[in-house]
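Presenting chain A:
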Amino acid sequence: MRSAQTRPKRPPALLTAGLVAATLTACSGGQPTPQPTATSSVLDGSWIAQIANQPDLFGGVVDVDSRAAWVAMHEGRWADAAQALPPGVGRARAELELAVFYEDLADLASVAWPDLAATWLARDSGVSDGPMPFLAAVAVISRDHHADTGLSAPTAGQQALLTALQTESGALPKGTALDGLDQAGCLAGDLARLSGQSEQSPQGCRGDLPLDLDAEGTWYDPLVYDALAHQTRRRADRSLGDVGWEQRATQAKPPLDLLLFGPAWTTADLSAAAAADSSMSTIGASGPTLSALHLPDEGPTDEPQAARERVRALDRELDPWQAHLLDTVSDDGKALLTDLQLVAQVRSRILLAWARLALHNDRPHQATAYLLLAIDIESARTLGPLNPPSLYALAAQASLRTGRTREALDYLSVLEAPYPIVTGLDETIGDLAVLEGLGRHGDSKEN
Partner candidate 1 sequence: MPSRPTSTSALGTLTALPLCLCWALSAPAQASELRYAEDQAPAIVNPLFATTMSEARLDELLFEGLYNDNKDLATSPDLAASAQMSSDRMEMTITMRQGVTWQDGTPVTANDVAFTIAAMKDKGTLSTEQGRVDWIDEATAIDDRTVRLRFVRPEARPEDKLFFKILPAHRFDGTAIKRTDPFRTNPIGSGPFKLDSYNDDGSISMSRYEGHRDRAGLDQITMREVSDKNYQAKLLMYESLEALVRVLPRDLAVLQSNRKVELYPYQTNSWWYLGFNLHRDPFKDPRVRTALAEMIDVDALLAPIGTGDSLTGPFVKSSPFYNHQVPAFVNDPIQVADLLEQAGYVNNGDGWKKDGKPLTLTVSAHKNLESAQEVVINLQSQLQSQGVTVQVDFLDEAAWRASVWRDRDYDLILSQWSFDRNEDIREQFHSKGSRNFTGYANKEVDRLLDLARDTMDPQEKKQALRDVHKLVHDDVPMVFLWTLDSYSAMSTDIRNVVIHPFYFFTWATDWAMQ
Partner candidate 2 sequence: MPEAFLQLDDLRIVAGPRTVVDGASLRLVPGQVVALVGASGSGKTLTARACLGLVDARPGIVGGELTVCDGHTTWRPFGLPKRQRRQALRAIRGTIVGWLPQEARASLDPLRPIGAQVRQVLALRRADGIEVPNDRPDARSWLSSVDLPDPDRVARLYPHELSGGMAQRACIALALARGSRFLLADEPTTGLDPTVQAGILDQLGLLRSQGCGVLLITHDLRIVPRVADQVYVMDRGRIVDLLPATDLAQASSPAAQALVAATRRIAGGAL
């Protein structure tokens, strides 16, 4: 919680779960408290205001069976949540979050690999016969991959680079054709094995495909990340049945499982996001609720100050609203708000979406500003409700794109233990950092 006057202490995960349970027990059968009318805000229509005023609604969604799953959802452990929730809206949302996170990693990879290739080529001496050419080649060809579009043909420039790599190093097998989904994923695995950069290389798969990516229990777990291998987006869609996000948003009543712990304030925000962006990766970045708050523009250039102003403007709306909300709701509602840090969490998720948008629009400095304001510094090295995995993937990407290769490693190191798949990315970016530092003198000082 980032408000000065009501910052509660962070309870550990188990404690949070316990508190949620206690709250639920306390509020089951409780009467809904009347809606406050003192200062009305557009935010009063949000799901946070709803459950704060009517804690039993929350209990309705988070029942005894699914409590652990929702706790996982709250803490950003989306894979756990997706496995624990029954098929339906909740699971679809967990899978969507996971998919977006994987795509964030894919974006990071698609920045890191070409950077590595370009840097490697720019240093026109000391060609190595190590795995670098392979990685560079994959970087080039997988630059525009997206899970739903499949592999596109290399552009002319990419092709030229590929040729250069092939001729210069002779390491990339001549005539390697990279034209299929399976083969690309397979190559990624091979690369990891060949490069020897991971302790446990996946099995080489050249020739003995296909991998049944959809089959339960056969999670393909490459150590160099490849988004194509993670068909989570497809799963997310399947969990919703035939109904799309947009439709679902308008139908749901009450829409709590669609919104709980998410960055969208209302179903209107959700359907706006679904309409604006088919990938749904920027839910919460815009929508009717935020528009009503009259937040300033980011400005036309990649100016971090403009981003900071925007966050300050958001805080100026959220802080008094939250304070007012805490004053008016019942003790159960207050406990929900403070124990789960709901407002702070949504704030963090909105900044995350803004950062993602900024990165898509080639404004990495602004993205950095958003992310630095989103991160909960007190527990900056652990994942949690305010620090979801995407935060670190995005921060690493923003760092990389602003030349801070070494800092990207710091962010990635947080993900490494819970998500071993980033090991390969970590090595790639590590190589890039080393490459950039070749021939430099370092400086060191005391203290």
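We adopt the following convention: a contact is a pair of C-beta atoms (placed from the backbone, for glycine too) under 8 Å apart; a residue touches a chain by one contact, two chains touch by 3 or more; residues count from 1.
Regarding candidate selection, all candidates are chains of the complex that A comes from, given by their letters.
Bear in mind that the values here come from a model prediction, so they are computed numbers and not experimental data.
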{"item": "Interface partner of chain A in the complex, by touch - 1 or 2", "value": "1"}
{"item": "In the complex, chain A residues that touch candidate 1", "value": "1-4, 7, 123, 125-126, 128, 130, 132, 303-305, 308, 312, 315, 319, 365, 372-373, 376-378, 380-381, 402-407, 409-410, 412-413, 427, 430-431, 433-435, 437-447"}
